[in-house]
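Remarks on the structure that follows.
Note that this complex is displayed minus one protein chain, with the remaining chains in position.
Up next is chain A:
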Amino acid sequence: MPQDMPPTGGYEPVQYKRNLPARGFRPSVYLFGVAALMTYGFYKVGKGIREQNELAREKMWSRIYLIPLLQAEEDRDLVRRTLADRAREKELLGSETKVYNSDRFVRPTFAISPSSVTK
């Protein structure tokens, strides 16, 4: 039996390559496009961070300028309460008793409450 032979003129070339049209731009265009977009974005982010820093500085200094005022008021109130407390103690006990074994000023954490509220 004769063997099958290739057709005369040989086989047609086998198509192994993809034969699709390349869509869009060249890849390098996309690369540079994304790079440009990122650069612009980071530029804006940087601007925003700089402005935030300045805003934080503004807020901090506004508070710094107010601190002595607030602290003075608070201290005056504390002194008033302490003196009133001492006077009350003197009136009730007849002497000033030292609760702590030191001369350091300790913020009072207790208060004598009246048995009946008078206000």
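Here is the rule we go by: a contact is a pair of C-beta atoms (placed from the backbone, for glycine too) under 8 Å apart; a residue touches a chain by one contact, two chains touch by 3 or more; residues count from 1.
Just so we're on the same page, contacts and distances are computed from a predicted model.
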One chain of this complex is missing from the view, so tell me which of "Phosphatidylinositol N-acetylglucosaminyltransferase GPI3 subunit", "Mitotic spindle assembly checkpoint protein MAD2A", "NADH-ubiquinone oxidoreductase" or "GPI transamidase component PIG-T" is its UniProt name.
-> "NADH-ubiquinone oxidoreductase"
Of the residues A:F25, A:F42 or A:W61, which one touches the chain left out of the display?
-> A:W61
Positions on chain A where the hidden chain makes contact = 47-48, 51-52, 54-55, 57-59, 61-69, 71-73, 75-76, 78-85, 87, 105, 109, 111, 113-114, 117, 119
